[in-house]
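A single protein chain has been removed from this complex, and every other one stays in its place.
Now for subunit A:
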Amino acid sequence: MAVAVGRQSNEELRNLSLSGHVGFDSLPDQLVNKSTSQGFCFNILCVGETGIGKSTLMDTLFNTKFESDPATHNEPGVRLKARSYELQESNVRLKLTIVDTVGFGDQINKDDSYKPIVEYIDAQFEAYLQEELKIKRSLFNYHDTRIHACLYFIAPTGHSLKSLDLVTMKKLDSKVNIIPIIAKADTIAKNELHKFKSKIMSELVSNGVQIYQFPTDEETVAEINATMSVHLPFAVVGSTEEVKIGNKMAKARQYPWGVVQVENENHCDFVKLREMLIRVNMEDLREQTHTRHYELYRRCKLEEMGFKDTDPDSKPFSLQETYEAKRNEFLGELQKKEEEMRQMFVMRVKEKEAELKEAEKELHEKFDLLKRTHQEEKKKVEDKKKELEEEVNNFQKKKAAAQLLQSQAQQSGAQQTKKDKDKKNFFFM
C-alpha cells in the first residue's frame, strides 16, 4: 500500500495564537527536573607546573577540601591524575572530575610534555565515540568524562608567556576550552599586572591560540560576559585558610606586610573566575565541548577510518553501505589470504613428498647395490671354494699317488739309499 504523506511546506510554519492556557510552558521545568534527577557532570583539567597552586585553587573554588598530597618534583614524565567527587548543593548533584597534570614542567627535556595531556583528552573523546557507535547504547546514563574546561596556569613571572606554555596551549586549543589564568597573583604588583595581562593576550593572539570565548549572544549573560572578558587572563589567588578580617572570617593569605583576601575583587580576580566558570557559563562550556570539540574529533576520526559522507558523484553515502563495503573488502582479503596460505601449504607438502621419494629411491638403489655386491662376493667365494675343493682333490690324488710311489720307492729305494749312503760315506771319509 502506497504511503503518501501530505505535508505543508517547511518554510511557512504557521504561527498560531492560542485562545487559552494550554500548559506547555512547563516544558523547560520538565527538562530541568529531568536534568536534576540525572545529575550533572563537569570535568576540569588543570595544566600547570608543580607547585603553582592547582590543588589549592580547586579547593577554594569548590569550597571543599579535596584530599590530595602535594606532588614531588622528581617525576620522570608528565602524567595525569584524575579524581572524581560528588558535590551536592540544594537539589543539584554535580559529578566533578578534576584532572591534574603531575610533573608538568619538571623535566629537563620538555619536548613531549604536551603529549600525555593530548592523549588523555583524545582518550575521553574516543570512549564517548565508542559508546555512541555501539549498537545497544546507553548514552542516557553515560558518565561523561570529556574535559569541559582546561584551566591553564601561567607562572607569575611578570614578563610574558613561556615557550612551553605557548606550545602546549597551541596543541590544546582545538581540543578543549582553554581558560588561561595567572596563578599566585599576589606576587605581582598592580601596575605590573596590567602590563603582564596585555602582553599575554597579545602573545596569544599573535600565535593564533584560540582560547574560550565567553558567549555574548544571549541577552541575559552577554553583558556580564563582555565585562568579564576584558579581565582575561584572570589573576587568581587560592587559599583554604581563613583569617579574621574586621569581624568576619574570610579566606585569605596572611603575609607579614598584609592580608590578601581571596574574595575581594580589588585584591584578585578569583570571584570573576568563579562567576565565569561555574555560575554563568558551566552549561555553555559543556555544550561547546560536545558540539564543537567532540564533533571535530569525531569527524577527524571517522574520516581517518575511511568513512565519507558523499562519494565522488556527490550522492550521499549511507554508513550502512560503507560498513557493508568495508566488510566485504575485509572478507575478500581474508579469503585471499586463506587461499594463499592453503596454496603455500600444498606446495610445501609436495616438496616434502618429492624429497622423501628421492630419499626412498636412493635407499632402494643402495640396497640393490649391496645385494649385488653381496651376490658377487658369494659367487667369488663359491668359486674359490670349488677351486679349493679341486685342489684338495688333486692333492688327495697326488697324495695317494705319492704314497703309492713312496711305498714302491721305499722298497726299491731302501737298497738304493744304502748304496748311496755308502758312497756318501766313502766321499766324506
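What we mean here is this: a contact is a pair of C-beta atoms (placed from the backbone, for glycine too) under 8 Å apart; a residue touches a chain by one contact, two chains touch by 3 or more; residues count from 1.
The criterion applied here is as follows: contacts and distances are computed from a predicted model.
**Q** The chain dropped from view, which UniProt name applies: "Septin-12 isoform X3", "Ribosome biogenesis regulatory protein", "Mitochondrial ribosomal protein S35" or "Phox homologous domain"?
**A** Hidden chain identified via UniProt as "Septin-12 isoform X3".
**Q** Determine and list the subunit A residues touching the chain excluded from the picture.
**A** 1-8, 10, 13-25, 27-29, 31-32, 35-40, 61-64, 67, 79-95, 97, 99, 116, 119-120, 123-124, 126-127, 130, 141, 143, 145, 218, 220-221, 274-275, 278-284, 287, 291, 295, 298-299, 302-303, 307-309, 318-319
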